[in-house]
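Removed: one protein chain of the complex. Kept in place: all other protein chains.
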Amino acid sequence: MKQVDFRPTQVTRRQLLLGGGVLAGSLALGAGLTGCGGAAQAATEDIRFWHLLSGGDGIKMMAMIDKANADHTEYRVKPTVLAWGAPYYTKLAMASAGGRPPEVAVMHAARVPGYAPGGLLDAWDLDLLAEYGVRPEDFGPRIWEKSQFNGQVFSLALDSHPFVMLYNTEVADKANVLGRDGRIVEISSPSQFLEVSRELQRVTGKHGLSYGYLGDGAQMWRLFYTLYRQHGAEFVLGPGNPAQVERDVAIDCLEFIKSLLDNTIATKSGDGGTAIAEFAGQGSGLLFTGVWELPTMKTAGVPLGASTIPTLFGTPAAFADSHSFVLPHQAKLDESKRRGVYQFVASMLKGSLSWAEAGHIPAYQPVVKSKEYAALKPQADYVHAADIINYDPEAWFTGSGSDFQSYFAENVQNVFLGRDKATDGWDAFMKRINAVLAMPNPV
Amino acid sequence: MSTAPATAPARESSGIRRSDLPAPVVKSSRSRRDNIHGWAFSAPFLVFFLMFLVWPMISGAIMSLTGKSLTGANSGFIGLANYTEAFADSDMWRSLGNTLYFTLISTVPLVVIALALAALVNMGLPAQWLWRLSFFSPFLLASTVVSLFFAWMYNPELGLFNDFLAKLGIPPVAWLNDPSVAMWAIVIATVWWTVGFNFLLYLAALQNIPQQHYEAASLDGAGGWRQFFSISLPQLGPTTVMIVILQILASLKVFDQIYQMTEGGPGGATRSIVQYIFEAGFTGYRLGYSAAISYIFFGLILLIALAQVFITRKRSA
Partner (left out) sequence: MATTTLSKPALQPEGSAESLPNRRPKTPLSRALATVVVSVLAVAWLVPFAWATVTALKSETDAASTPISWIPASGFTFDAFAKVLQSGNIPTWTLNSLFTSAAITAITLVISASVAYAISRIDFRGKRMLMGVIVASIIIPPPVLIIPLFQQMQSLNLIDTYWALILPQVIHSPMVFVLKKFFDQIPRELEEAALMDGAGRLRIFTTIVLPLSRPILAAVAIFVFIGAWNNFLWPFIATNESSLLTLPVGLQTIKSAYGIQYAQNMASALLAALPLIVVFLFFQRQIIRGVATTGLAGT
């Protein structure tokens, strides 16, 4: 057997001292940092706030937080931003289950059923909210209804952000589809929509409509569910039972969307980036998108109009979700901090006019009814969307960025692309959903 | 191999049986002290070992038989239902398939390129430290750094890769967004990141091949290539077996760079089994189910380890 070389000369004394010094130093430092306790306790006056808003929304949100921090000196809100969708919701659940979650967080209202029943969230205290000037009647009926779960208020909506139609007024004018009031003509049937789109296409020479959906389950679902609800059809997900849906309606909707993606009205291979670039570059007259793209389009200098998705199937309906404030469950929370959270949220709601600049419809009605809001164009043109909004079907696995939307994408994208039949795609989606419904609810 | 006192083996071999009996009177004070000392020296490690390795293995096994949820909800003992479900779960099989695919297409370049680099550098090149620095330094980066570097280079419009392709007249590639390319993109980043490790192991092994072998071969008139294939490669056999096995085991555990660069996308095309464990447990809340998948994954690792023992036995036989 060969001998291991154990002469102590390979590490010089200087290096050993250096290494040991670094080791000891950082240990001492760490102990100092943590006060030996190890547990991370933010200073009492710090309120930890998580959200998932990046880009333009993130900048707006940061400005609103800064303003709230400037207005109130008793506490300081420290935001943490995580990536939209699964990464954020996974981490929020882990933090809540772990016992040291942030004091307040943003959550899509439709995600609450996946959190509240498991005890991951604490309910809002309406009396305390009232002390800070926030009352139930300050919210629209559909939004207030959504804020509740099992009779308690778990989420306080900052906004509703529907899926809407932006249009280029110049292009619309040239195509003779702009009314005298400067808004796009009322479109009330599928065939009329195709007609208008083709008119717009003739003007742009590229496409009539931009709709980015490739690889984006949320985008596919938003349009589908808008049209599905316009049929007045219900979509009920009761645990333990198969989903109650109207299959014919669903297939109609899929067929209609497919008919839009004919490479004339809209490109078949559009992802989010392509669609935005196309509409911003005047390559189309219409854009199906969330209201949050509004600032991008304004910056791009598009002569902009906005409306809800036209009511093509009889019943006015818009898909939407709400960014809402929730209280991740705290083992214990001292009273002053609790009040700080309520005060912070109240001031965010009251200051949501600047949030409206980002395209969202404020949930807090006093803001919506203000003169300043009425002056916001084109936001004020779709404010009525809040009365016709539809959140995702209620279940623990639905909501923005949820698995539900990925299931939809997995089965329906090929229908949109013309590779699968609508019936096959839909049935496969239903099979998937029913399999999830058959499993015990883990929340 | 041990230089231990000759009496030791005898004592040890009977020790197990004897420990079942009440304390024997004949026991010497020396060995009783050794027992105390031995366990006292082992105790600190043992405490951590039991608490953070043995116990999680046991509690994970128990958990896999329950419907335990992240939120604390628990549908109780459900027998092997999680395992039955997992074996019928197409997402699990797909993730497992992705993992094996990654393992296959990453292990080959990680071994071959490492060997080639080591052989080249070992040809007596000047400035040895420089080559080691170049090829090994990426290994010291955290996965997140590597992912940031490569996601940026893979950027469709602003990335170096597509820029390079454009100069060659090749149309742009959607590196991380094309399901048929994404895994290869991950492999390229992984090779850059970790090949230096295998390279160092090969370099050390090459430098341990006794010089006489080459001298003898030179006298016989064997050239550089012949020497490499007839001497170096056979001599590197055991090292290669070890590197391949360790590389396979390491690649099967892949999570970091995939999660960071593609989050398993597009459409699940790069999701690894470890990511599926993570998602089933933390995104889907189903800790019990996730524990079952963990154990299925562990079973796979054990199978590979057994295959390894079988192969090495065969070699040495």
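Labels for the chains are A and B, by order of writing; each one numbers its residues from 1.
Convention: contacts are C-beta pairs under 8 Å (C-beta built on N, C-alpha and C of every residue); 3 or more make two chains touch, one makes a residue touch a chain.
What you see is a predicted model, and the numbers here were worked out from it, not measured in a lab.
Considering the full assembly, B:145 is the residue among B:80, B:104 or B:145 that touches the omitted chain. For subunit A, the list of residues touching the undisplayed chain reads 1-8, 10-11, 15-16, 18-19, 22-23, 26-27, 29-30, 33-34, 38-40, 42, 48, 52, 54-55, 58, 78, 80-84, 87, 91, 94-95, 97-102.
Within the complete assembly, residues 1-4, 8, 11-12, 15-16, 18-19, 31, 34-42, 44-46, 48-49, 51-53, 55-57, 59-60, 63, 68, 117, 120-121, 123-126, 128-138, 140-145, 148-150, 152-153, 155, 157-160, 163, 192, 197, 200-201, 203-205, 207-208, 211, 214-215, 218, 224, 238-239, 242-243, 245-246, 249-250, 252-253, 255-256, 260, 274, 277-278, 281-282, 287, 290-291, 294-295, 297-298, 301-302, 305-306, 308-309, 312-313, 316 of subunit B touch the chain that is not shown.
The definition used in the following text is that only the chains that are shown with their structure count from here on.
Chain geometry summary: the mean Cα position of subunit A and that of subunit B are 38 Å apart. On subunit A, the positions that touch subunit B within their shared complex are 1, 86-87, 89-90, 93-94, 97, 117-120, 215, 397, 403, 409-410, 413, 440-443. Those residues of subunit B that touch subunit A in the shared complex are 1, 67, 69-73, 75, 177, 263, 265-268, 279, 282-286.
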